[in-house]
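As you look at this complex, bear in mind that one protein chain is not there, while each of the others sits in place.
Here is chain A:
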């Protein structure tokens, strides 16, 4: 009797532990499939960059060590177009945009979150409203304005539309609002100026949000093709994605060097991602974007 009872109880113990592990296996299987779908184009890009261009379409996922053309493809990519200049342009734009964005949005978000003034609700409403406007809508008037001012083909034209980010203001404002009012009051009694309250108290506490937004901003503007395509048509001011486009039309069907160039352009972001993976994840979860 007792042994039978024991058997039953061990079975009961085992049964529920099997179901979760199966569910976990299914879950991980699905995730692996999705990951493969996402990674496939990248794998294709890297393979195409290192093998003989004639094999790219006939046998896309093979790699024949005898027909490795990595050196040729990459050297062609680097000599056919000023890749270094394109990446430098992108770097200047990305850093410039981010610095001005942080200054404007931190200041605006603090005012909206912690100060009291007339028209505050209206201003915040406008920020929310601006969030709903797609970037394509103001593109034409902005292009005309820049053209009339003779500012096309400049770094300023590349950066200007992104100096004020409604999204950053909104994100930071939500963050700053959670900062304890009592600490700000204590700081006022201790003699902090408002700027010092922002720089010494609020910003350090919001560093994760600021890092997350920075990661977003850098990614978006490094990859942006739309706006550079509108305001730049000289090679000296082209950003990396635009340069790539230029490259493609010049090289026609030569996919090997094109993919090599694409690999070069993607690699800085991949490196940044690997270094700041935590902030990427935080950024996505924190902002609820994508």
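Quick note on the criterion: a residue touches a chain if its C-beta (ideal position, glycine included) is under 8 Å from a C-beta of that chain, and two chains touch if they have at least 3 such contacts; residues count from 1.
Heads up, the rule we're going with is that contacts and distances are computed from a predicted model.
Missing chain, UniProt name, options "Coenzyme F420-reducing hydrogenase, delta subunit", "sn-glycerol-3-phosphate import ATP-binding protein UgpC", "Thiazole synthase" or "Spore germination protein": which is it?
Listed in its UniProt record, the absent chain's protein name reads "sn-glycerol-3-phosphate import ATP-binding protein UgpC".
Using the touch definition up top, pick the residue from A:79, A:99 or A:185 that touches the left-out chain.
With A:79, A:99 or A:185 as choices, the missing chain is touched by A:185.
With the full complex in mind, choose from A:104, A:153, A:174 or A:205 the residue touching the hidden chain.
A:205
In the full complex, which residues of chain A touch the absent chain?
Considering the whole complex, chain A reaches the absent chain at 180, 182-183, 185-193, 196, 199-201, 204-205.
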